[in-house]
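So that we are looking at the same thing, I have put the structure below in structure tokens.
With one protein chain removed, the remaining protein chains of the complex are shown where they sit.
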Amino acid sequence: MNAALGRGGVILAFISALGGVGLLGYALLTKQRALLTQVTRFVGFVAAGAVLAFAAMERGLITRDFSMQYVAEHGSTRTPALYNFTTLWSALEGSILLWGLILAGYLVAVTAKFRRRLTDPLVGWALLVMLVVAAFFFGLMLGPANPFRTLSTVPLDGPGPNPLLQNHILVAFHPPMLYLGFVGFTVPFAFAIAALATGRVGEGWLVETRRWTLFAWGFLSVGIVLGAWWSYEVLGWGGYWMWDPVENASFLPWLTGTAYIHSVMVQERRGMLRVWNLSLLCATFSLTILGTFLTRSGVLDSVHAFSDSTIGPLLLGFFGLVVLVSVGLIGWRGDRLRAPGRIDSPLSREGAFLANNLLFAAFAFVVLLGTVFPLIVEAIRGDQLSVGEPYFNRMTMPIGLALLFLMAVAPALPWRKASTETLSKRLIWPASIGTAVLVFAVAVGASGLPTLVAFGLGGFAGAAALRQVVLATRRQGWRGLVGRTNGGMIVHLGIVLIAVAFAASSSYAHQRELVLAPGETARVGTHSVTYLGMRTIVDSAKTAREARIRIDGGQVYAPSLQRFPEGTSEVGRPSVQSGLVDDVYLALVEAPANPGGQARVRVIVQPLVLWLWVGGGLIAVGSMLAAFPGRRRRGTEPVSAPVTVAGPAPTPAAPDEVVREPVGSSLRTATDP
Amino acid sequence: MKGSRIALISAVVVGVIVLLLVIVLATRDPAADRVTRSPLISKPAPPIAGRTIEGQPFDLSRYEGEWVVVNFFATWCGPCKQEHPELVKLAQGDVTNVVSVVFQDDPGTVKAFLKEHGGHWPVINDPTGKITLEYGVPKIPESYLIAPDGTVVAKFISGIEANAVTKLISSFSGRAHR
Partner (left out) sequence: MHWLVLGFIVIGALIIGTRSTGPSSQEDKVQAIARTIKCPECEGQSVATSGSASSKAIRVDIGARLRRGQSADEIRDYYAAHYGEAILLTPARSGAASLVWIIPVVAIVIAIAALAAAFVRWRSAADGHATDEDRALVAAALADPHGEGSGR
């Protein structure tokens, strides 16, 4: 029953998506603009099908319908309700289903937002692109990633989801957030393709999609931070980021997306960098597809590879198609994309954005190269090598430091050209605070050149962002906190926190593996740990052997080894004492054979880890503030629809008129009309 | 126009690079099926000197001029138990000697295991894992075939088959005689 319903939903969504593509394609090619409004029905059916399929799968999971292969392989009667619900995205087929549902949601949202402008070919093309993507993903669910396969012999129970995916609450938030980000980039990508297809490559489509892009970017950022947090809390090796291919796969679109949300401001103000911005959007979207391929096809080793399947070639083909179409369109429209402007001085806001983009592009290139390099070498030379954490850390560290420096200087730079006096005046306080942070770090015993530089630049950049927020709120009251520039400064603060916490925690970690008898105490760094004894806890899903460990004579923590009935080996579950200054991370390596025996415990003391998650929270808040609706102009009013003009038409504004010299502060320049 | 030419050229370059990347990715085997070629192949076999679980001294050089299979195993490893009958078959035949190295296991348990499942070849204890590291064993069970001249000629992972080893040896010997 559930399987049939779900299958029906997938088929409905797939056919409606194809139908929508057909309708839009026909209407756009024959220029029957009235017909374009009919797309709402198709979008409605795609959404209905997606919701039906999702509901059917959840119903199957909740009612433990083991006649469904997916439930039989990943569900279990013993799994607690929450993790039973999240089982939907604990394996490949369900993840694709979640992807489809979110994409359908974005389709509905775009259709609703642009409901009065559906006859505009730009919107028509954008919806067409989104429907093509939807048809691809629902097509996957009809073929190799079918979540609704049934079993002829119905088992009585299933193994439950992967043990690592059912012992932490973050499993309920990290994948949906990440997917909201991944899938969200479909919207600006669709509008970029639409702009290329219609030839309306002006700035209208940018303004229309900038809030969508911000939402997608915010979700992706939060999704990545939550993923790092999940790794830290669950995987038991004390780290949160190891440049694993799957982590890189989520990080790559973030890098190009971040480059885009900066460089798009140059295009909005100066009309430059059109090709570059379109390329960044296309790259971001195609990298989400490539990332899904790397994660799901099993070509790369990964600690996060929870499933292999046969959808690899299809995803790869789709990736190739997306890139070829984007590149082809950009090449074809090259003549219209020529930028009319130029940049007067490298020492200007736009110059800083250019440098920012260079660095982000280099960052993305290093990460992509490092990720696929072993495969390339294997293809050429036939033997293998590995590219791991030390490579990525070493190569990205200088880029990261340069980005921190830019974050400090760029907000103080005016558009067009800066004089050294204004710059010196605006930067002296942030620089002093950065210096103070550095001196403080040295005073409390920090060492190591890159780490110290990171601290100093972090203070510098943080103070620069704070200065902007303070100036803006002083002038505009609460409005000084909303809008892209001001929200962006809050995001900067979050990034600075993450950068400083990353530098500190990776440079000053103390790791010890202790063998302790009950009652024995050992010191790690400035902390003492006392092993009290073992305790066994049995619940419906698992049996946990906990080592009870008292930290600094205070609270008792209980890292454990958990055995799930179907699992062959035990899964470690670390326990962490989080603090403002440092974290004490406990992982049980080996439980004693007899109750009075010695336990082997890994203890890791890392400073400032907590601030990574605080930074993630600030990014979320800042993204929301940045997307907060203010008074805005509308970019593509119907007036900007294609009209053939014989002579020179009256132009609303020459680009330079928009640029005002920032008086006192450059805060308002980017946000205000 | 100049702008359009640059856009076109970069578009073509990017397209070609991505196409190459897609081809490379499309022709890769899944990571799980990939086998690392051992750097020891056609190199002199690392020496094995130590004590067997019975306490007798052992040195691999005693097999100079003969074929040897050096097997790495432990009783806690499922596939090792599965391949054990194949090793017994090899040891009973007269083409090759068999030597086992214990990988992080208790000698007592190993003795009990051999008593139950048969096996009368030298089993060397490797408490520090030194021999295992010398042979670069990533994951047991794993076996190396060593030729009479003392070079490693083949590596068998995740379970050895007696027939495959015999066939391999006869193919080498045939070549040597010709």
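Note that the chains are named A and B in the order they appear, and that numbering of residues resets to 1 at the start of each chain.
Operating definition for what follows: contacts are C-beta pairs under 8 Å (C-beta built on N, C-alpha and C of every residue); 3 or more make two chains touch, one makes a residue touch a chain.
Fair warning: this is a prediction, and the values are worked out from it, not measured in the lab.
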Touched by the hidden chain, restricted to displayed chains: A, B
Which residue of A:A34, A:A81 or A:L449 touches the chain not shown here: A:L449
Touching the absent chain when the full complex is considered, from A:L329, A:M395 or A:M534: A:M395
Per the touch definition above, residue among A:V51, A:A109 or A:V207 touching the missing chain: A:V207
Of A:R33, A:K113, A:R512 or A:R563, the residue in touch with the unshown chain: A:R512
Touching the absent chain when the full complex is considered, from A:F173, A:W237 or A:W332: A:W237
Interface with the undisplayed chain - residues on subunit B: 31, 36-40, 46, 103-104, 128-130, 132-139
Where the unshown chain meets subunit A, residue by residue: 199-204, 207, 236-239, 242, 244-245, 271, 301-303, 305, 336, 338, 340, 342-344, 346, 351, 354-355, 358, 361-362, 365-366, 369-370, 373-374, 377, 380-381, 383-391, 394-395, 424, 428, 431-432, 435, 438-439, 441-442, 445-449, 452-453, 456, 511-512, 572, 589, 602, 633-637, 639-643, 645, 647-649, 651-655, 658, 673
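Definition applied: only the chains that are shown with their structure count from here on.
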Subunit A to subunit B touching residues, read off their complex: 275, 279, 293, 297-302, 305, 308, 313, 316, 319-320, 323-324, 327-328, 330-331, 333-335, 337-339, 372, 375-376, 378-379, 383-384
Residues on subunit B engaged by subunit A in the complex (per definition of touch): 1-8, 10-12, 14-15, 18-19, 21-22, 24-32, 34, 36-37
